[in-house]
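Take a look at the structure set out below.
Below is a slice of the complex: some chains, not all, each in place.
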Amino acid sequence: MELTQAPRRARELGIVVGSRETGPWNAITDVAGVRVGHTTLVEGDDIRTGVTAIVPDQLDHRRALPAGLFVGNGHGKMVGSTQLAELGEIETPALLTATLSTFRVADALVSHMLRLPGRESVQSVNPIVAETNDGYLSDIRARPITAEHVHAALESASAGLPAEGSVGAGTGTGALGFKGGIGTASRRFTGGTGTASSEGAVTVGVLVQSNFSGLLRVLGVPILGRPAEQTGNSCVIVVATDGRFDARQLSRLARRAVFAMGRVGADFAGGSGDYAIAFSTAAPDGPPLPEAELEPAFASVLEAVEEALLNSLFMATTTTGFGGHTKHAVSHEQVLRALRESPGRGDRGHRDRGDS
Amino acid sequence: MELTQAPRRARELGIVVGSRETGPWNAITDVAGVRVGHTTLVEGDDIRTGVTAIVPDQLDHRRALPAGLFVGNGHGKMVGSTQLAELGEIETPALLTATLSTFRVADALVSHMLRLPGRESVQSVNPIVAETNDGYLSDIRARPITAEHVHAALESASAGLPAEGSVGAGTGTGALGFKGGIGTASRRFTGGTGTASSEGAVTVGVLVQSNFSGLLRVLGVPILGRPAEQTGNSCVIVVATDGRFDARQLSRLARRAVFAMGRVGADFAGGSGDYAIAFSTAAPDGPPLPEAELEPAFASVLEAVEEALLNSLFMATTTTGFGGHTKHAVSHEQVLRALRESPGRGDRGHRDRGDS
C-alpha cells in the first residue's frame, strides 16, 4: 500500500523548529534578490534527477559576492571550492545536481556566464556546482542532464516560495531512511546595522539538498525509516544572508549549517559529501558586521537548516526509479503520531545567549 | 532547596545512548594503556578549578602516537595544534585545564617531559594542552594552578573508571544550563584487523570537558536549564582508540566528536572553543585500517561523545564559587520524569550502515 498524502511543509503540519521569526516565505528567497529555479528530469523508468539553481541577482551588477565554505566531509565533487576559499567570494549562481553530471553542469554554467551581457571578454569563470549521488533512484551513469536543462533552471529561477521535495536536484535523493529532496527555510532577526535590507533586520535563508543516512529525528523524536541502501551520498546546504558578513564570518555560518544536520539525525557517514556554502548579498559599503552579530545568525542557521531538512522530507513524494528501487516519503501521520506520544516535544526552542 | 542527589552515570539511571557495545569501564580507559588523572582545586570561596590528564602509556616506549585534530570553533587556546596537524601525532599526554592557566600548565608539562628518563638531551617538546573558561565559578584571574598540580594529575593517572563530574578540569565548568564537568564513555566493535588489542576488536574511548551553552537534550528530550551567564566557554573532547588509524583518519574521527555535541543540544556559540583530538595507541606495524573500518568508529564516536557529555552532567554536583555564583546539577529526577513522559524515546539507537 502506498502513501497518497499531499506534500506539506513542516509548519503546515504544526511542526515548528525553534522560536525565531521566519521571513515571509520561510525560504531562502526571503533574502532579497535571491531566486531559485529547478529543472526536474523524470524520464521513463530510470531517470529521476535534475538541477537546482540558487541565483543571487546582485551578481548582475557586482562581479562577486562574499562567501564562505565548510567541508564537513569532503567525499564529494564540489566545483569551485579552492577559489571560493582563496578569494572569499562566489562569482556565479550556485547549482546543485547529480554526482556524475557535475562537470557538464559546471561547463553549462560557464557557457551561461560567458554569454551574459558585458562579459564578452571575460576569460575566467569559477562556477559553483555541488552534487549528490542519486544513483539509487536514477540511472546516474546515463548522465542525462544537458546544458539546456541547466539553462532552464537558471532562466526559470524566481522569487517567492521555491518548489520543495522531489524536484530539481532532489528528484532522486533519499535521506534518513525516506525519500529526500529539496527543502528551504529562513529566519530573521534585528540588531544588525547597515545591512542590505531596510530597517536593520537581517535575514538568513537556507536551501538544502538532502541525501544522507541516519535515523530521522523530528523535534528530537525518532522516526524509524529504512536503512540506506546507497553509498556515496551527500548533503549540500546553501546559506544566503543580507547581513554584511565577510568571507571569514560566512565560513563560520557555513560550519553551523553542517553541524545542524545532527539535529535531524544525520550519522555523518564517511561516504557522504557534506558541504555548506554561505554568501552575503549585502552591499560592500562598510565594514563587516561586528562578530557579536553572528550569534543570532548562528542560531538562525541552526534552526533554518533543521527546518529545511524536515521540509525536504515532508514535501517529498514516494518515488520509484532505476532498477525498480523505491524511496518512500515519510508518513506525516506517523510523524504526528510520534510527536503526540512524546508530549515533551512541545517546548522545543533552541535558545541562545543572544536573545532571551 | 538544594539537590542532594548522588552522582550517577547515565547507564545507572537507565539511560543508554545507542545500541553499540561499551568497553568494560565504558570509559576512555578501556583503550589499553590509557590512564586518566585529575587534580581538583577547591579552595576557599573562589577557587573551583583543576587539571585533567589523559596519559597514553604507549608514549613510554614510542616517541609519538598518530593523532588528528578538529577545530569546530577555534575560539580557544589549544596548545600544540600546529605541530599535531603537521606531523599527525602527539608526543605528550593531553592535559585539560582553565583558560588563563593554560600556559603554566603547558610549561609544567614541558618540565615533566624533559625529566623523563632517556630524555636528557631532548631539546623540543610539543605539549598538548586544551582549556575551557571556568571563570563563572572560579577566580580564573588568580591562576592558582601550579606545576605541582600538573605533576599530581600526571602521577595519579590510573586505569579503571576515571572520576567524572565536578573534578579536575571540570571542577568549575557548566554546560547546557547546568553544572558540567568531566565525562567519559566508550564503544567497541569487531571487524578491524591488526589492531593493538587482541581478537580484532577495536575500542573507541572518549573523555569530555563540558562547558558550553545550548538547551540540554537527553535522548532527544529537552530539559530546561538556566541560560548561560558566561562567555568564552569551550568543549574539549579527547578520543582514544586502539584501532590502527592514521592521522588523516583520526582527524575524521575528531570531526565527528564535535558534530556529536549537537546531539545533546549544543548551540555552537561563537565564543566557545570546541576542539577534538583523536589519537591511536596501535603499534605502527602495518598499513592503517581500510577506510571502511572508519564507519563503525564514526558511529562509536557519535554515541560515546553523547554519552560522555551526559555523564559529565549527571555526575556533576551543584557548585557554588567565585562571586557567590552557583551552577546547579541537573536533577536526575527531572530528567527521568521527562523521559517517562516521552515514551517515544525508548527506541533510540543510531544505526549506521556499517553494522547490523
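Every chain is named by a letter (A and B) in the order it is written, and numbering of its residues begins at 1.
By our rule, a residue touches a chain if its C-beta (ideal position, glycine included) is under 8 Å from a C-beta of that chain, and two chains touch if they have at least 3 such contacts.
In this text the structure is predicted, and so the values were computed from the model without any measurement.
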**Asked** With 2 identical chains placed here, what is the total number of copies in the full complex of this structure file?
**Response** 4
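Operating definition for what follows: only the chains that are shown with their structure count from here on.
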**Fill in**
For the C-alpha superposition of subunit A onto subunit B, the rotation angle in degrees, rounded to the nearest 5, equals 180
**Request:** Could you please specify the touching residues of subunit B with respect to subunit A in the complex?
**Result:** 72-73, 213-215, 217, 220-222, 224, 227-228, 231, 252, 255-256, 258-263, 265, 267-270, 291, 294-295, 298-299, 302, 338, 341-345, 347-353, 356
